[in-house]
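Note that this complex is displayed minus one protein chain, with the remaining chains in position.
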Amino acid sequence: MSESDNILEMRGITKEFPGVKALDNVNFVVRRGSIHALVGENGAGKSTLMNVLSGLYPYGSYTGDIVYEGEVCKFFKIKDSEEKGIVIIHQELALVPYMTIGENMFLGNERGKKFAIDWDKTHAEATKYLKIVGLTDSSKTLIKDIGVGKQQMVEIAKALAKNARLLILDEPTSSLNEADSKALLDLLLEFKKQGLTSIIISHKINEVSYVADDITIIRDGKTIETLVKGVDDLSEERIIRGMVGREIEDRFPKRYGVSIGEPALEVEDWNVYHPIYAEKKVIDHVSFHVNKGEVVGFAGLMGAGRTELAMSIFGRSYGRDISGKIRIHGKEVTLHSPRQAIDAGLAYVTEDRKGSGLILTNPITINTTLANMKGVSNRGVIDRDKELSVAEKYRQKLNTKTPSVRQNVGKLSGGNQQKVLLSKWMYADPDILILDEPTRGIDVGAKYEIYCIINDLVAEGKSVIMISSEMPEVLGMCDRIYVLAEGRIVGEFGREEASQEKIMASILSVDLAEKEKEI
Amino acid sequence: MTMNKKITTKNFFTNNSQLLVPLIAILLLLIFNLIRDPSFFSIGVATNNNGDPVLQGNLISILNGASELVVISMGMTLVTAASGGQDISVGALAAIAGSVFVKVIKSGGTISPALVLGAFLLCSLVAMIFGCFNGMLVSAFGIQPMIATLILFTCGRSIAYWINGGATPTVSSPIITAVGSFIPGVPVPTPILIVILMAIFFGLLFRFTTLNLYIQTVGINQNASRLNGIHVAGIKLLAFILLGLCCAVAGVIGVSRLSLINHETILLNIEMDAILAVAIGGNNLGGGKFKMLGSVLGAYAIQALTITLYAMKVPSTDVKAYKAIVIVLLVVLGSPVVKEAMARIRRKLRGRRSTALAKEV
Partner (left out) sequence: MDEKGLDISRRHREPITDTQLLLTITICIFVCMYVAAILIWGGGFKKPQMLFDILNDNAYLVIISCGLTIVMITGSIDISVAGVTALVAMTGVMILNGSMPFFSVLQASLGLADSSRIVFAALMALLIGLLFGLVQGYLIAYLEIQPFIITLAGMFFARGMITILSVDPQKAPQALLDILQKRIEINWLGSPNKNGVIIPARMEVGVVIAILIVILVFCMLRKMRIGRSFYAVGGNRQSALMLGLNVRKTRFMAHLFCGILSGIAGFVFMMHTGAGNATNATAGEMNAIASSIIGGTLLTGGVGNVIGTFFGVLTLSTIKAIVTTSGLRDPWWQSITTGAMLCLFILLQSVILMRRHRNKH
């Protein structure tokens, strides 16, 4: 392989943080015109490597060489690498919600003369790049008004506008549903045909094997191996083995001896309207039930209304003009606030851990007992010893990795934060748990542990509702699956009959019907 | 044609709904005065001591008297938007700037326009350096703005005192009077003209630079700004430096009005009024999106309230209490909960009307 075939070579990269070696002599070679996947567990060093490449960690803060297009590069800031055509799209999108697509697209890269912004040119060019990525929205639409999937596309358009020759995508599909993910990956394949090189960091192994030519696996800050399409085995099992360093026989733990009983939660004819756009119906005549000891999945695309459904049931935390009936253990209840919902035996474990789940500035102890302060207090006075032992008990039970339960939750990793969130709701001792995307942004090992916790919960006779955008997870874990689309239930499958194809088909049939209506 | 116009006015209000509160406030005050005493609105032409014709009347004194507040509110808007916090040292900073201004003029011998200009430039420089100091604390050290500026709030007026050397020096000269009240031959008070100049300055700055965009970006999402290659600390620093400039301008106006500097009383408590102006103007005190026009209107609303109270013969020491009541009433009307309740009532009424119509049909 001659030198010019490689667009990028990173040689012997070592990056140390005080006390931690984040990257240890990493070598990473990307062929021109290929799609190169970088995989590894959380904290393996993937993002650190890309931050070194983009100049976010400036030259001098690491050792080793970056050879790009045959020359050794020294990037001191992001602008330096962008000038060379290396553009990185971060997992947390660098978009400003209250600004238009056009404004966002050229932020820091404004069109026009030295100072004055030429807005006409900005929007004209924005429209051009939007077209390339297949978006038809006006460039004057506010970012907050388009979905996450489209936002990701805007990010790509933004990168193209910077004349990207090497595109780096950090977990581009982590918050996208299957259809949007597919569209994004196909777009990358399309760009590949036109000669654009891309590096994709992803947790989703199926996507990686779908799109990648080469796969480099990183573990504990070291490169383990690089697999090449057509040469090596690129099956999901093979990749996972490289990532975790051992075989995982079963990604979903088996449930034994759980008997499914009476209906625990029944929701009948549930209707919810959008909190701001009062005429928009978000949930439309939804009826479902969950039995004792059962795991029920809610599948559907992003924006299908799953989170909205869950939150509106959980003490009307979302929406307005809510109507419908809720029965818990056969008894009809009205829940006007989260407090009432908790008292009635419901728990909603949010998808938005940091935003609406945990108090990051507080330690694990307080976070664990916060939903059930009565349990550790007597007439308003908190028994701190009891609180400590409760937190410690759940730390051990859920195997949360932390130096101490006095640690602030903000300092834990995503997987451990999720465990604290779960332990909080488990301590509140609800009968019915609604888990919203419980494994989002968590690595393979931690996912398995979360699944085990779910199994333990139903074994205790609790009921679990699991909302997830990862189809294999829903299929692997749930006894029964409801499919939601456009705020309506469009399908219900038992464990045996459910399959990815059937679920997608029922979602798409609604989509088609919608499209026909529009026409 | 008329249809078109209607849509644009409607768009104007949906796009600028945050301007409604200060506009309504000013309107209510004016209507109140109209009912109370129509002569409140009389604008007359009088001759001043130099025999020049000058405009007089309550409306003029509202516009004139609010000048310092308006100028500082402009800068405060930028700092609020970029840093998500407020600068409470503006009054002290204006006192420092005023002292430098007077000191330079005093040391210069004969007072010529060039000397006054030089003094203004020097005092702007000093104020901008102090603004830079505040900005450094906020942007480089990550200190919350209100705390960072607490330092200068505590000692700023004493620094001004120190510059003066313990006295309240006076500067009497026709040039200073011209800056503080009227330029011979121009009937409009000079402070109003200075405000217009500042407005043009910021207007051009927003039109021809990316400053407006960058400040909002930094205020809304720092992380995103950094990833987009925007120098977050630099933008915050710039906002504080611009506020420093505003303080210098306000300080010079304040000094020129009285032809003296009193470090203890000049622009006293203006930081509170300026923050209030920003808030009444519908800007989020937590940063992000901003409309400078809102703050300016807010500042005029505050001054209109003060002048109204004076016109009602309320003693100047008691004005605060009445001002507080009006402010509370105003913000209660503008509060999200009340707005929501009003909208609900409106919907209900509309619903009833439409069902009534349907029945008639």
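Going in written order, the chains are labelled A and B, and every chain counts its residues from 1.
Convention: contacts are C-beta pairs under 8 Å (C-beta built on N, C-alpha and C of every residue); 3 or more make two chains touch, one makes a residue touch a chain.
Values in this document were obtained by computation on a predicted structure and should not be read as measured data.
**Student:** Based on the whole complex, identify which of B:61, B:158, B:173 or B:259 touches the chain you can't see.
**Tutor:** Going through B:61, B:158, B:173 or B:259 one by one, B:158 is the residue touching the chain not shown.
**Student:** Of A:363, A:415, A:438 or A:491, which one is in contact with the hidden chain?
**Tutor:** A:363
**Student:** From the list A:60, A:330 or A:380, which touches the chain that is not on show?
**Tutor:** Among A:60, A:330 or A:380, only A:380 touches the chain that is not shown.
**Student:** For chain B, which residues lie in contact with the unshown chain of the complex?
**Tutor:** Given the touch definition above, chain B has residues 85-86, 88, 137, 141-144, 146-148, 150-159, 161-162, 166, 272, 275-276, 279-280, 285, 315, 317-325, 327-328, 331-332, 335-338 touching the missing chain.
**Student:** Which parts of chain A are in contact with the chain that was left out?
**Tutor:** 17-19, 314-315, 317, 337-339, 341-343, 348, 350, 355-363, 366, 370-371, 373-374, 377, 380-382, 384-385, 388-389, 392, 403-408, 411, 424
Operating definition for what follows: only the chains that are shown with their structure count from here on.
**Student:** Could you give the separation in Å between the centres of chain A and chain B, each centre being the mean of its C-alpha atoms?
**Tutor:** 44
**Student:** Where on chain B is chain A touching in the complex?
**Tutor:** Counting only chain B, the residues touching chain A are 207-210, 213, 216-217, 220-221, 223-225, 227-230, 288-289, 347.
**Student:** Once bound in the complex, which stretches of chain A touch chain B?
**Tutor:** 77-79, 82, 90, 92-99, 103, 107-110, 115-117, 278
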